[in-house]
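Coming up: chain A.
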Amino acid sequence: MKGPDIVWYLALAGFLFCTGALGVLIRRSPLIVLLSLEIMLNGANLALIAFSRHYAQGDGQIFALTVMAIAASEVVVGLGLIVAIARKNLDLDVDKLSTLRG
Partner candidate 1 sequence: MIAAAWICLLAPLGAALAITLAGTRITRRGAGYLATASVAASFVAAVVAFALLLGDSPEERSHPSTLWSWLTAGQLDFGLRILVDPLSVFMMLVVAGVGSLIVAYSIGYMDGDDEERRYFAYMALFVFSMLLLVQGGNLLVLLVGWGLVGLSSYLLIGFWHDRPSAVAAAKKAFVMNAIGDATMALALFVVIQRSGSLDFETVFTHTGSLGGGWAVNLIALGLLGGAVAKSAQLPLQTWLPDAMEGPTPVSALIHAATMVTAGVYLIARTHPLFEAAPRVLELAAGLGAATLVVAGLIALVQTDIKRVIAYSTMSQIGYMFLAVGLGAYANGMFHLMTHAFFKALLFMAAGIVIHALAGEQDIRKMGGLRRLMPFTYIAFGVGALSLAGVPPFSGFFSKDSILAAALAHGWYGQILWVAGMIGAFLTGLYAFRLFFVVFWGEPSGFVREHLLKDSHGHAGEGPLSMTLTVGVLTVLAAIGGWLQFARVWTPVSDWLEPAARPLVEATGTQEAVSSVLAVALGLAGILVAWLVYSAGRVQAPRLAAVQALLEHKFYVDELYDRAFYRPAVLLAAGLGRFVEQPLVLGSVRGLVRSMRELGLGTGRVQTGLVRTYALSIAASVAVVTVVFLAVR
Partner candidate 2 sequence: MTSGWLTTALILFPIAGGLLVWLLPLRSFAVGSTALLFALIEVGLWIDSVARFNFSRPGLQLDQRTSWFSDLHVSYHVGFYGFSLWLAGLTVVVLAAAIGYAFWAGRERPRAYYGLMLILTGAIVGVFVAQDLLLFYVFWEAMLIPLYFLVGVWGGAGRLRATLMFVIYTMAGSLLMLASIIVLGLSQGTFDLVNSGTSGSDWIFLGFVAAFAVKAPLFPLHAWLPEAYRESSPEVAAVLSGVVSKAAAYGFLRIAISKFPEPVADFRTPILVLAACGLVYGSLLAFGAPDLRGVIAYSSLAQMGLIVLGLFAVNDLGLNGAVLQMVNHGLISATLFLLAGGIERRTSTGELALLGGMARGRPALATVLMTAGVIALAVPGSTAFAGEFAILAGVFQTGWGWAAVGAVAIVLAAMYMLRLISAVLHQAPGSAVSDAALDLRPAELGVLVPLVALLLVLSAWPAAITDHSFPKTSVQVTSSTGATGYAPLPNHRLALP
């Protein structure tokens, strides 16, 4: 089952990662920013699993699995924050959350 070279996966992983980064950089909705972070993590995961396959060694997969769990944790906390912010009737716009500056 000889599929594409590992480099293709890697390119895809890189693309995902950068897409996610772009999302973080251009979006103002904290929800979408969180989603973009997930994409970045997934890009990294893809790279890890690809390398794991390349080396025929499970460490990368283990790493990817823990990343999944960590991502979930971040999402939980992030969503909790977003809900708390929404409850304080603050705008859900990271650009408006700029009372701290200077």
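If you want to know what made the cut, all candidates are chains of the complex that A comes from, given by their letters.
As a convention for this text, contacts are C-beta pairs under 8 Å (C-beta built on N, C-alpha and C of every residue); 3 or more make two chains touch, one makes a residue touch a chain; residues count from 1.
A quick note: this is a predicted structure, and the numbers were derived from the prediction, not measured.
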item: Candidate from this complex that touches chain A, chosen among 1 or 2; value: 1
item: Contact set on chain A toward candidate 1 in their complex; value: 21, 24-28, 94-95, 97-102
